[in-house]
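A protein chain is absent from this complex, but the other protein chains hold their places.
Presenting chain A:
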Amino acid sequence: MVKRNDRIVTGAHYGIKDWLVQRVTAVLMTAYIILFAVVVWISSPLDQAKWVAIFGHQWMRIASFLFLVSLMWHAWVGVRNVLMDYIKPVSVRLTLQILVIVSLLVYLVWAVEILWS
């Protein structure tokens, strides 16, 4: 039993949620990678027009977006675990965690811009 006052802001997320998120996002990403490999294998795109055509399909853009959301969420859980293992001072760990979250959010917005422009 973890006592309430043992908890720090950068401490563990008590419970199964992160563990499960890491696995569900991993399975989703694996499915997308297989799908992507098959699509590229079939259409064997060598010029730019073909690549644009692949990402021109709405389902491909949505699948890619879901992949990237999974990637960012997976990265957050993983990097957070690494930070918890090696960075002990709360101030440094919190700063790094905020940097990671902000960068992942920036990547996500960037991904939307790439896919839908």
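The rule is simple: contacts are C-beta pairs under 8 Å (C-beta built on N, C-alpha and C of every residue); 3 or more make two chains touch, one makes a residue touch a chain; residues count from 1.
Following the convention adopted for this analysis, contacts and distances are computed from a predicted model.
Engineer: Could you check which of "Hydrogenase 4 subunit B", "ABC transporter permease", "Succinate dehydrogenase cytochrome b556 subunit" or "Carbamoyl phosphate synthase large chain" matches the UniProt name for the chain that's left out?
Structural biologist: "Succinate dehydrogenase cytochrome b556 subunit"
Engineer: Which one, A:V21, A:L66, A:V79 or A:L94, makes contact with the chain that was left out?
Structural biologist: Only one listed residue reaches the unshown chain, and that is A:V79.
Engineer: Pick from A:R23, A:H57 or A:K88: which residue touches the chain that isn't shown?
Structural biologist: With A:R23, A:H57 or A:K88 as choices, the missing chain is touched by A:R23.
Engineer: Need a quick check: the contact residues on chain A for the chain that isn't drawn.
Structural biologist: Residues of chain A in touch with the missing chain: 23, 26-27, 30, 33, 47-48, 51-52, 55, 71-72, 75, 78-79, 82, 100, 103-104, 107, 110-111, 114.
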